[in-house]
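The other protein chains are all here in position, but one chain of the complex has been omitted.
Now for subunit A:
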Amino acid sequence: MSVLDQLTGALAGGDVRVVDLTHRLDPDFPVIVLPPEFGQCARFRMEEVSAYDHRGPAWKWHNLTLNEHTGTHFDAPIHWVSGRDWPNGAVDEIPAEHLIGPVCVIDCSAGAAQDDDFELTPEIILEWEAAHGPIPAGAWVLMRTDWSLRAGADYLNMAEDGPHSPGPTPDAIRLLLDRDIRGFGTECVGTDAGQGAHYDPPYPAHFLLHGAGKYGLQCLCNLDRLPPRGAVLIAPPLKIRGGTGSPLRVLALIPGGSK
């Protein structure tokens, strides 16, 4: 029996389970809010084209309006100025084999529950490695914060001095780049902390990751259902010509034994 036969058998038998890490695309799902004088991320909008009526008697369909970075979405290297010249840095150019791979989940939920500005530091990563072994090259690293349980204004958590949400420090990202990861993902609206503008460099996850040709995933959920390691992440963005990112359905394959 081939590996793939074994996999489909395991999927059918429940030895491998599928976890959906995706939020519903909904007009009220928060998007990043920038200062009003900047261009803004389009909200998800859906307009009926026909609904089994005079506009199309036997079918229903919608036109959608959204940004590449609306909802659960993928960031390609060319999203950031530091990755603008990266070869194959647009979503349509990324090799298909990069879109499925191993995933490590670092649980920061206890810290994020205490501190909205909780930082993922190199120490936390090294602790994780001490417990679970080294992060393999080509792995996705996801920062679990349980932030996805928040809704509405609490999700962006905007204050007069900007948003407050957990994220990685510049050194944490540098360490992950040393491990040659495939990409970094979070439950928040961006891969960077809400206050990430005040790091050096500003927005280190975006700046350093994309500058090194790595990918980002954000607005993930259900990370609590993933094991620290051993799961497989399936994250193929839409094949948009020159796209800087894309909403997508993110799935994880986990061992059937884990919760």
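Assume a contact is a pair of C-beta atoms (placed from the backbone, for glycine too) under 8 Å apart; a residue touches a chain by one contact, two chains touch by 3 or more; residues count from 1.
Following the convention adopted for this analysis, contacts and distances are computed from a predicted model.
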> Can you pick, from "Short-chain dehydrogenase", "Allophanate hydrolase subunit 1", "PadR family transcriptional regulator" or "Putative integral membrane protein (TIGR02587 family)", the UniProt protein name of the chain not displayed?
Replying inline: "Short-chain dehydrogenase"
> For the chain left off this view, which of A:E48, A:D85, A:D115 or A:D180 is in contact with it?
Replying inline: A:E48
>> If I consider the whole complex, including the chain that's not displayed, which of A:P30, A:G71, A:P102 or A:G194 touches that chain?
In response: A:P30
>> With the missing chain put back, one of A:P57, A:P87 or A:G152 would touch it. Which one?
In response: A:G152
> Mind pulling the subunit A residues that touch the left-out chain?
Replying inline: 27-30, 33, 36-37, 39-40, 42-43, 45-48, 151-153, 155-156, 158
